[in-house]
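Removed from the display is one protein chain of the complex; every other protein chain stays in position.
So, chain A:
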């Protein structure tokens, strides 16, 4: 088994096919979307492939070290930052092909008009533990 991160972007991914901002959906469309996500996670738990899902606030702060004895410097949020992560799902699956298949299903979550969003998700493999046998 290998773990993959399915990464959802607020910004930075190519535009989805059904590109209507969420605040312009009907309440029923929003409910259908949320239900789809819950059902998807529950189904993956049922197949023994679910690890974690989290959503992030879009508001972030950049922080860096500013030298001995000084408080860290903060900056941002930067409106111009290209990449902005909205959240993720972590899955534990048998093959890379299965990870792509599941990402495709997640991307079909319904949006405006009850139609699939076709959102671009980024699939990133986790670095694993080293194998015991190396030669």
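The rule we apply is simple: a residue touches a chain if its C-beta (ideal position, glycine included) is under 8 Å from a C-beta of that chain, and two chains touch if they have at least 3 such contacts; residues count from 1.
By definition in this document, contacts and distances are computed from a predicted model.
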Note to self: Can you work out the missing subunit's protein name as recorded in UniProt? Choose among "Transport permease protein", "RNA polymerase sigma factor", "ABC transporter ATP-binding protein" or "TonB-dependent receptor".
What the structure shows: "RNA polymerase sigma factor"
Margin query: I'm checking contacts with the chain that's been left out. Which of A:19, A:39 or A:94 qualifies?
Written below: A:94
Checklist line | Residue numbers in chain A that touch the chain omitted from display | finding: 1, 3, 44-52, 92, 94, 125, 127-135
